[in-house]
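Only one protein chain is missing from this complex, and each of the others stays in its spot.
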Amino acid sequence: MAFFEAREVGKTFGGLKALSDVSFTVNQGEIFGLIGPNGAGKTTIFNLINQFYPMTTGDILFQGKSLRGMKTHRICHLGIGRTFQVVKPLKRLTVLENVMASAFCRVNTFKEARELALETLEFCNLMSEKDKPAKSLPIASRKRLEITRALATRPELLLLDETAAGLNPAELDEAIELILKMRDRGITIIIIEHLMKVIMTISHRIHCINYGRTIAEGTPGEVANNPEVIEAYLGESYA
Amino acid sequence: MKRNQIINAVLALVFLLFPLAVTSDYYRHLAILALMWVVIGGSWNLLAGYTGQISFGHAIFFGTGAYAAGILADKLGLSAWWGLALGGPAAVLMGLVIGFICFRLRGPYFALATIAAGEICRLIAVNWESMTNGMVGILLIQSFRSKVPYYYLALALAGASLLVFSLVMKSKWGFYFVSIREDQDAAESLGINASLYKNLSLAISAFFTGTAGAFYMNYMAFIDPEVVFSLPYISIMAILVAIIGGVATIWGPAVGAFIMVGIQETFRSAIFGLAPKWVSQSHALVFGLIVIFVILYLANGVVGDWPKIKRLLVRSPKTGDATWLSLKRGKSERPSEG
Partner (left out) sequence: MTVFLQTLVSGLLIGGIYALIGMGMTLIMGVMGIINLAHGQLMMVAMYITYAAYTFFHLDPYLALFVAMPGLFLLGCAIQKYLLNPLMDVETIIPQNQVLMTVGIAIVLTEIARFIFSSTYLSVRTGYSTKVFFLGGVSFNWPMTIAFLLAVALTVALFWFLLKTDLGRSIRAVAQDKEAAILMGVNSRRITIITYGLGAGLVAAAGCLLIPIFYLFPDIGRPFTTKAFVITILGGMGSTVGAIFGGLTLGIAESLGATYIGMSYKEMVGLIIFLTVLIFLPGGLKRLTKV
């Protein structure tokens, strides 16, 4: 039984086929990269894993359990956490409160939630911001908050959606450091990224999609040299 | 810390001794109304201010509670006190139906749906004459001649509601309510069953509003559809009470209740008899003007916009204390807006 498996997943919106026949498996403990040009359907895959909307065809299995028809909040309880491409902080709450809200997924009392939240903030290096209202944070901290929140739900599988976008080089290094730290803790990660530097260096394997279809899968080296991938990103003349 | 406790103790004493010190039935009546609005405003605040579901139809719960009590007494001959106990649960049931229908909608659509639902309830009460006596209304005999027992009942209800609201908001539920308000999708992905918690918030809100309605039935001994299912005088009033006092604060609606009842009565009585008669006719107009004024200038309410006077110490939020909880009047510790 694979740790995580997407099996011939398809999604149609009205007349538009956003995904067709996408299949991949992710092994426990690895960092799995998902790349593809804008609009390829990467975030759609995440939304399907989270069941924000249902799959049209195919199935997604987590630790052998089918996610079909499951409600989003249940999926979180199962152990899948996610961040959003356009970050969604709980604006009028402080950073600490944001993380506490998600900590309540695993604990029930105020005190326990606070402890879990503080511990997670410490891990993610956000302690210094803990009492600031979330809406006052700059983008790098917001992205970090996004990850911290997801982490407080103690996920076994974490979906990271473009957490590197908009960061400067120093912030980028910090972000990568955090991701690797999480991997070391045993968390499996599926990461959507546009920044090749990030995804090529940290992923064990990469899956590339374009126009909703798989075009390549393999190690970073294999995928980078794949002519179809090159064509998708840079155009035919470069393939 | 000690200062807080002294102020709270004094306030509690004032409220407890009020009807003994003030013997005028007129002022007792006003106090009872104000206490009732503390409950209704606070209930609306729980659902709307904290959970973000802006209901324009709270009259549904008030009216359901009132009619539950009234019908039980009028048609089944049960003591009105049964009604008081059952008004809350009746309103909760109604609330769950409303929730089922309306919660799939968001934002202004939800608001519109609650208006429509409220109006439908009113029309049903008007037309279903065999149950509700239609426009004639329900008339009962009061249980007590004196207002004093009603006062203490209202006080107990108000106190209970404030206690429950503050306990809820300090708990996991409170966090979940506010998370849903801020971003329902993010909340879902963090493991929050938005549908469940919206309905929980609604149930608590409906329960207290319904009980207030049942209380009203017992106290006034007369209700009719236009009064208890009124869009402006129950639903909008609830919103105003909360806003003028300060939404998303525990004490805001309490403050707002007294302010609103005070203002309303000032005009209805033509400034307690000091102004010419026509001023009394204008109380509805004043109500409308208050709505406009509050929305324009006082959107954060008295509690929210209370200027930080130097002598009132702002208690710095202990780490992890829900900063939206402001147990002392005058502190604006809610997460700031704007």
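Here the chain labels run A and B in written order, and each chain numbers its own residues starting at 1.
Keep this in mind: a residue touches a chain if its C-beta (ideal position, glycine included) is under 8 Å from a C-beta of that chain, and two chains touch if they have at least 3 such contacts.
Please read all numbers here as calculations on a predicted model, not as lab measurements.
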Which visible chains touch the chain that is not shown? B
Which of these, B:85, B:101, B:156 or B:196, touches the one chain of the complex that we don't see? B:101
Residue of B:111, B:187 or B:261 touching the missing chain in the full complex: B:111
What residue numbers in chain B mark contact with the hidden partner chain? 48-49, 52, 54, 56, 101, 104-105, 107-109, 111-113, 115-117, 119-120, 123-124, 126-127, 181, 231-232, 236, 239, 243, 247-248, 281-282, 284-285, 287-292, 295-296, 299-300, 337-338
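Here is the rule we use: only the chains that are shown with their structure count from here on.
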Would you kindly tell me how far, in whole Å, the mean C-alpha position of chain B lies from that of chain A? 43
Along chain B, where are the residues that touch chain A in the complex? 170-172, 175-176, 178-179, 182-183, 185-194, 317, 319-320, 322-324, 335-337
Which of the residues in chain A come into contact with chain B in the complex? 50, 52, 71-74, 76-77, 81-82, 84, 88-94, 96-97, 100-102, 104-105, 108-110, 113-114, 117-118, 130-131, 133, 149-150, 153
